[in-house]
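Only a single protein chain was left out; the remaining protein chains are all shown in position.
What follows is subunit A.
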């Protein structure tokens, strides 16, 4: 399916942030969702692009699983998660006939859909577009970085958990960012400790997130 390029669809997006990790299950989708909610709380208009085609988690996290995607003159209309239309979302999850349907695609087909997600979704005016990615450094990552390059993304947030097995994969992800010329805004260490609700008193949230800009890798923020 050859999609005509729609240069206007990202023209109204001020800042693009990618959320990456070499490692699976560290909290990319959770952090993407929380980041979008935090930005909305700060009065910003946010879009979320979920390019995890095999495991699209964001629709459930924002309670919009099962919604349908509609067409307009400029392309696909993203799904709004709230009445005020301050957060919009596009995910392959909305294109599946059944929620348990497996997306069993090889790389080229995934690349084609990601290209469409970037060029054919009518995002409108957004302060931030947060791009959630699957774990790894493969087709989806190359496709989304290539497709977003003309729009100069702000950079990448790289998520890890404390253990060495995660950090090892994340080092590789940082190498990927360097190779493809993607600025690293910083690293987030997720699931950084747990407070037992029984013996140390109830506290909201099971972990702490720390923002850790890496000297030499990050440029000063805007």
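Going forward, contacts are C-beta pairs under 8 Å (C-beta built on N, C-alpha and C of every residue); 3 or more make two chains touch, one makes a residue touch a chain; residues count from 1.
The rule is simple: contacts and distances are computed from a predicted model.
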UniProt protein name of the chain not shown, from "glutathione transferase", "Transmembrane channel-like protein", "TTL family tubulin polyglutamylase complex subunit L1" or "Cytosolic Fe-S cluster assembly factor NUBP1" = "Cytosolic Fe-S cluster assembly factor NUBP1"
Listed residues A:50, A:120, A:169 or A:189, member touching the removed chain | A:169
Which listed residue, A:8, A:150 or A:197, touches the chain dropped from view?
-> A:197
What residues on subunit A make contact with the chain left out of this view?
-> 1-2, 22-26, 29, 54-55, 57, 60-61, 99-112, 115, 134-139, 141-143, 161, 163-165, 168-169, 171-176, 179-180, 194, 196-200, 206
